[in-house]
Structures are given as C-alpha cells and as structure tokens.
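Written below as structure tokens is the structure these notes are about.
Note that one protein chain of the assembly has been removed; the remaining protein chains are unaltered in position.
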Amino acid sequence: MARTLTLSDDRLFPADPATREVARRLYARVKSLPIISPHGHTDPEWFAENEPFSDATSLFLAPDHYLYRMLYSQGVPLEKLGVPSRRGPSGADPREAWRLFARNVHLFRGTPSAMWLNHVFKEVFGFNEALDASTADLYFDRIGEALQTDAFRPRALFERFNIELLATTESPTDDLRHHKAMRASGWKGRVVTAYRPDPVVDPEHEEFAVSIEQFGAMTGQDVASWKGYLEAHRIRRAAFMEMGATSTDHGHPTAATADLSEAEAEALFHKVMEGVFTPADAELFRAQMLTEMAKMSLDDGLVMQIHPGSFRNHNRWLHREYGRDKGADIPTRTDYVRALKPLLDRLGNDTRLSVIVFTLDETSYARELAPLAGHYPVLKLGPAWWFHDSPEGMRRFRENTTETAGFYNTVGFNDDTRAFLSIPARHDVARRVDASFLARLVAEHRIAEDEAAEVIVDLAYNLPKRAYKLDEPLTAPSPALV
Amino acid sequence: MARTLTLSDDRLFPADPATREVARRLYARVKSLPIISPHGHTDPEWFAENEPFSDATSLFLAPDHYLYRMLYSQGVPLEKLGVPSRRGPSGADPREAWRLFARNVHLFRGTPSAMWLNHVFKEVFGFNEALDASTADLYFDRIGEALQTDAFRPRALFERFNIELLATTESPTDDLRHHKAMRASGWKGRVVTAYRPDPVVDPEHEEFAVSIEQFGAMTGQDVASWKGYLEAHRIRRAAFMEMGATSTDHGHPTAATADLSEAEAEALFHKVMEGVFTPADAELFRAQMLTEMAKMSLDDGLVMQIHPGSFRNHNRWLHREYGRDKGADIPTRTDYVRALKPLLDRLGNDTRLSVIVFTLDETSYARELAPLAGHYPVLKLGPAWWFHDSPEGMRRFRENTTETAGFYNTVGFNDDTRAFLSIPARHDVARRVDASFLARLVAEHRIAEDEAAEVIVDLAYNLPKRAYKLDEPLTAPSPALV
Partner (left out) sequence: MARTLTLSDDRLFPADPATREVARRLYARVKSLPIISPHGHTDPEWFAENEPFSDATSLFLAPDHYLYRMLYSQGVPLEKLGVPSRRGPSGADPREAWRLFARNVHLFRGTPSAMWLNHVFKEVFGFNEALDASTADLYFDRIGEALQTDAFRPRALFERFNIELLATTESPTDDLRHHKAMRASGWKGRVVTAYRPDPVVDPEHEEFAVSIEQFGAMTGQDVASWKGYLEAHRIRRAAFMEMGATSTDHGHPTAATADLSEAEAEALFHKVMEGVFTPADAELFRAQMLTEMAKMSLDDGLVMQIHPGSFRNHNRWLHREYGRDKGADIPTRTDYVRALKPLLDRLGNDTRLSVIVFTLDETSYARELAPLAGHYPVLKLGPAWWFHDSPEGMRRFRENTTETAGFYNTVGFNDDTRAFLSIPARHDVARRVDASFLARLVAEHRIAEDEAAEVIVDLAYNLPKRAYKLDEPLTAPSPALV
C-alpha cells in the first residue's frame, strides 16, 4: 500500500522550535503574495492556444530533464520514458512510461524534484497517497481526467497559481506569434517574452547559420555586414519589447566579455560569418557580443542576464541520438573576475545599465560574485540556479553572498522552468528557504525580526519587480537612493 | 588526573531534541549491521598469519599518517614517533614514542582521529580514562597485554568487528600469497583483494621499471609489446578475481582519461617503455590506461575506482629521507568534466561498465560530480575520501550531492584505511553522520521517516554490496530497474 502523501505546513523550516516559530511568521507574510516569474522557459503557445494538456507522462515526465536524467543515470533507457529522439517521438506507451517512473520514484528521495512533484500532486491534483508502483495507474488516470477539465487548462492554472507576471524566452528569430495571439485574445494574464540571442550570437551553436539567415530575412537587414547585424539586433529587441520584454538572456559557456575596437570587432565578425574561425574566435565573438548587448541596453533599457558555465551536450552519443537539452549539460568551473572586466571597464559604473549574473559554480559566490555585486553599480546577483535551485543550494547562496553583497544586490527568485505546473511549488520552496535563513539570523540576533519581515517581502516580490523593471519605464534613471 | 573517557550514545547526532530523536531511530536500524569494507589498505598478512600485533606504538602511531602528520606539523620529529625512514626502522623506544604522543594528544581535538582513537580505546580496549600524559604508561601497558591474548589476534578482531567483507589492495606484481594462504587455511572470514595497477601504469611511479619487469615475469608476457602488456593486465586481473577481487583502483594525479587510436596508444606505450617521455606523455599514458582498464572491465566485470587529485610526496626533503606515504600528500584542484569526457564518450552509456569516482576537491561535488553521476549510467560517487572522511566532510558530501545525484548514485561508505582497529569506529561515524543528515531531512519534512529508514539501510549495507557486485555475477547485466 502506498504511503500517505502529506505536505507539512512546516516543510523546509529549521527544526529548532524557536527558530521555526520565526520562520513561520516570516513565511506567513509572503505565502500568498503573487508570483513574479521574470525568467523561465514555459511555452507561450500554451497560453495563446489554451488547449488542455494531454496526459501525466507528456506533462511531467517526457519534458523534464531533472526527472529523466536521474532515471537514465540508473540505467533506464530514455525511449522508455517517452522522451523524443532525433528520429522522432518516443514510441513508448505513456501509461507504461509512467509506471516505470512510479516504480523508481525512490531515486528522487532528498531531491528538489520530489518536493516539487509532491507539491503538485497534493495541491494541484489533490492526491492523498504517494506515487509508487501501486498507485501509478491511479495517478495516470486521475491526472489524465483532470487535464481534460477547463480548470486545468493553461490560463485557468495561470490564474489559480496567482501569477502576476510570467516571462518566456525566445530566440530573435521567433516571430512571437503566440505572444501576439495572447494579446489579441484579450486575456488579462501578463506573459512577456525575453530576448535570448544565443542562436545568432554563438558561432558554435548548431543552428547558427540557419538562424542568421532568418535573422536577416525578418529584419530586412544585411546581416552579413557588422552594421546590419547589429541593427538587426536593435530591431528585434524593439519587437521583443513590444511583447513586454524587459530583459535579454545570454547562455554562454563562460562569462568572458571583450571590448574590442570597432575595427577589430568588425574583422572578427567577418571571420565568424565566413565560418573560418577557431574556438578562440568563437569565444571572443560571444564575449564581444555581451558588450555589444550591454551598449544596446544603455539605449533601450533592457536588463541583461548572463547565465554562464554550462558544458552543453556533454554526452556525445546522447547528443547525436536525442539532441540538445536532454539532461547532459554539466556545470564547469567559472571565472568572473577576469571574464567580466572588459565589460565592466567599459560600462561598470554606468547606472543606466543593469546586469544580472548567475552561476553554476558555487565557489564563486563568496569569492567573486558577492564582492563584485557588492561594489559595481551595474551588477546584481541572480538566484541559485539550475542544479542549485534547491533547498541546500538556496541556503548556500544566502550564506555565501549576504555578508558581502547584502540582500539588496540580489534579485529575488527565478524559477527558470519549463514545467509550468511546478511554478508555485518552486516559488514556495524559495520563500520557505529564505524565511528559514532569515529566521536563523533573527534567532541568532543578527537582524531584528521587523527588519527580516521587510526583507522577506522584498525578496519574494519587490526585488524581482525592481530588478527586472517590471513597473517602471525601462530607460528611467535608477531609483535615486540619494 | 586524566579525564573520564566517555562515548556518548548520541555522539555526532544533531543537538536539536526532535531531530536527535529521529537520528537515534534511524541509527538503531544500522548500528549492528555487518560491516562491508570494499575499499581499504589493511595488510592481508595479518589475516593469513594471524600473529598478534606487538604494541600500541607499532599498532596505532607509527603506521598512521593522520596521527604523525599532525605531530610533525607542530615540530615533533618523525623519528621520535617510531616512523621508519629510508634508512630503516626508527630507533625510538616504543614507550617513549607513545608518551610523546600522549603528551600532545590535545592537538587532535576536533579531528576524526580523536573520535576514532577514543572509540577504539573505549570499545576495543575498555579504557575508562582518557589518554594523556598521566595515562600514557597505563595505555601502553594495557594495550600491550591485551594484544598478546588470542581475543586480539587479527582474525578474532575481524569476527568481533562483525566484518562481512574486507577488501585489501594489491599491486599487479603482488603474488597474492596471503590471500591464497587465507583461503587454504579454511578460515571463514571474507577478505578479498583489489587490483591497483598504478606501479605498472604510471610511468612516473618510482617503482615503474622494476614493476614492469616483474609484471612480465609473472605473466609470461612480452610486456615490452603493447599487446603483451595489455594481455598481462588481463592475466593478473583474472588472478585477482580468483582471490575475490570485484574491483580495480586507480590513484592518479588527475582524473584525465584519453581515447587514443590503437596506433597512437601503441606509439605512446613505446615512448613510455623506452623512458623517453615528457610529463605530458606520462599523463596521457595514465589517461589512456584508464580507458583500457574500462574496456577490460566490459569483459571481466571488475568495477573501476578512480581516486584522483593528490599531489603525492609534496615534501621534498621528507620524501627523500622517509619515502612515500608519510603524510605529505596534498589535495589539488581537480577537474572531472573535461577529464572524464574521453572515457565517457567511449563507454559512458554502456551499462556493463561501472566506475566509482572519488575526489579530494569538494568543490566538484555539487558542480561536477553530482551532475555527472546524476546523468551517466556508468558513474557512481564514492564517499567522502581521506581528508574528507570526517563528520564535516561526510555532511558536506551529502549536502552537496544528494539534491542532484540522489542517494542511489552513491555507494555507501569506504573506510580506506590501513588502521584495522579503527574500522568499526569509522563505519560507525559514517552511519551516525548519515543518520543525522537524514534526520534533518525528516525533521524539515523533506523526506518521510519510513523512506529515510530504507535509505539508511541502503547506505550502510545494500548499496556497497550492489556497487561492488559482492553478491552477483560480475558480468551479469545491471539489475533491471525497468
């Protein structure tokens, strides 16, 4: 018989009773605040079309690399889990895939995936028994039925989840049709896009050549010229801003930036466009493009996000057979001190610019990122990211950054997810972990409780809105502290 | 007067009363489980000959680099501690050496050595007063007397310690006579060997030339040829398997692997054998040999262990005067993401292979190793190792790996020790720390207590047996999760 599925009101709070009391009080202040999700990867088509999701496997398992990477690590073939390959959709029966997952759900003990799933199972679908082999069919059936009801269509869930703003991420070559359709539909949900130019900025991206061609076609620019290429960026950035974008996003292998002369940059661009470049040229081009993007941000006010340090597609065979984004991206050691210097030398003191930096290398929190963000006016720290978007990861983030950068050089929580149903669960985890961290500071008399009560609301709501300029003109001067 | 020596039943458990209660319950489930020790460095001669140990200094102090390195760091000469040098045995009087240790035992406050020693003193020898200057002679005398009794002979202790399996580690050129003698003796204790080919794989090993010669002589192969050299490995691996080996072990300076073509590998081999190689050649040869060993494991099923990242013999003078393994090995920064890629590109998805990776660079836990092991079917994480085989080290291991790799991509505890008497103490520490970690997850409602109760038994007993294939045919397909 399956275990009872419970979701304690005290989950993630410290065990010490006095500290837990403080955590409860702090959490109570943010528990019901609207969700601000300024960085993520949900599919705008869901909200444009508002079609029902199909079944548990397609909704939860097949698209979630957190889940299938763990199963794969224990020898479960991806094709049995419904994961599509380069040859096409998986032939797996969704119910069989779900049963396979359910039989192995113990692998997720102690992981954030388990917390997120249980939250969704309990809060969204109302299950009272835990998922395991004996309840696999019950889950599959009941989820399948629920999804066919109106209450489980994307827009209804968006509203039920109390989402105030949700950002998706698109390539410059995306025509933003879904965002346009949403607006045209009159739906009130605030879903905005973000400008992610990697496919037209990274010469080593597998879709670079195709994307560049589309980029030229869409903008009417001669993107074989440096000027035309930059102008095409400006045009697409403006188009993204019409669809609500307040930010750009850059997923580079490293945090390298460059500040080449106009002539050097142009020469490098031509090497890259002619396809006769070395890996070092590609790295330098990406580096220079971060600075170019920053310069454009001075004009249009878009907030930059830099997400460096992932060795993408590390598993050669899997990449060949299944393609990108299949759970085989591995973090690497990442330097920021030297890498960001060219951009900072150029623009680091210009308060019109705002750059949010993320990391997969936690050693940089206390050593590099907190000192940098605690000094440079243009830098803010993004939250614990990806593998570190977890209770222990968030705790380490606060423990390692707060003493040097404070709370106010951080930007609140990003869920960064494709898993739409997990969004409330993820924000809830972040709010609970922040409440717990603050409660420890209060219990140790390092901060007063009334201060902590202000901070937790700032972290959950005010800082993300301010950092992503969600309620202000993008090119207004930064709020005067003076 | 010496302090009372007490060993609290609650040692290492969290102080919070509710969490401690959970830890007690979880620990109770594993406290008396048999010890599985699949990786260590005890001397098989002890169990083959079953001769009594001689005295406290020779048993505890002179062979334990954890102890004499700390004393040395505070200015105590090694020769006064009974440590042999290249010139021969120490001339120190064992009792005087013991007194010197006892006078300085405060240096070990807060270290795992202190915990292990106190455990042995109390549980194995029954002392009720702590070791210090005033009790040095009492200790020396009482230990000396006990060691002469049958109850303290190696096999009796092995049985008293409830060891189900103990692995030693031998070089390919070891004739395994002690393992043979044990088997011939009819003794029921399960002591197996492990294949540690460093002396014939590492061209920079000081015994490389001599070992290669022996290697050829023992196997009857022409080890000056690449084919013969590889065949010699196959022959010795088979011989080790006859003495129970289920694993190989590789102690390289880095985690580098390579996947050279047959011709490149052979050419490199000849450079190495002719002694005209650069440090980079030596590194590449070791790297290629990891892949060769992995390929052999596909056939014979031996589990690979990779122990990289120690800068061996860092103290030049000490190495010259005292030789290897004298407490002067220092961990270094270690990369896994790029280093393991060649081997993983070749074999990373082949479920016949199993590779257990260790590290001395804790920054790799969350950043590299957990993401790698949480994806690749061939990889598992070895426990916190060497300097990190400690309460804080084990805690950091779990905190940094669990959220991404889960518990089931780890392999339970290895004691990795030469200090036979400390084995129960070390396993007890690991069980207590895991109980404490799990208790925190339970207290914070991140895992249910019945789940934790399963996990702790898996960590203490089932996972090491499975990971080291102790009860299954080595070349059977991996246990079907599907």
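Letters A and B mark the chains as written, and numbering starts fresh at 1 in each.
Please note the rule applied: a contact is a pair of C-beta atoms (placed from the backbone, for glycine too) under 8 Å apart; a residue touches a chain by one contact, two chains touch by 3 or more.
Only a predicted model underlies this, so the values are computations on that prediction, with no experimental measurement involved.
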Could you tell which one of B:R86, B:R160 or B:H314 touches the chain left off the display? B:H314
Touching the absent chain when the full complex is considered, from B:G374, B:P391, B:G406 or B:P424: B:P391
Which of A:E123, A:E266, A:E321 or A:D335 contacts the chain that the document leaves out: A:D335
Which one touches the absent chain: A:L165, A:V455 or A:L474? A:V455
Contacting the left-out chain in the complete assembly, out of A:P172, A:G348, A:P391 or A:P424: A:G348
Residues of chain B in contact with the chain that isn't shown? 3, 6, 8, 10-17, 69-77, 80, 100, 103-104, 106-112, 114-115, 311, 314-318, 327-333, 360-363, 387-388, 390-393
For the chain that got dropped from the picture, name the residues of chain A it touches. 14, 16, 18-19, 335, 337-338, 341, 344-345, 348-349, 351, 363, 366-368, 370-377, 379, 399-400, 402-409, 440-441, 443-448, 450-451, 454-455, 478, 480-482
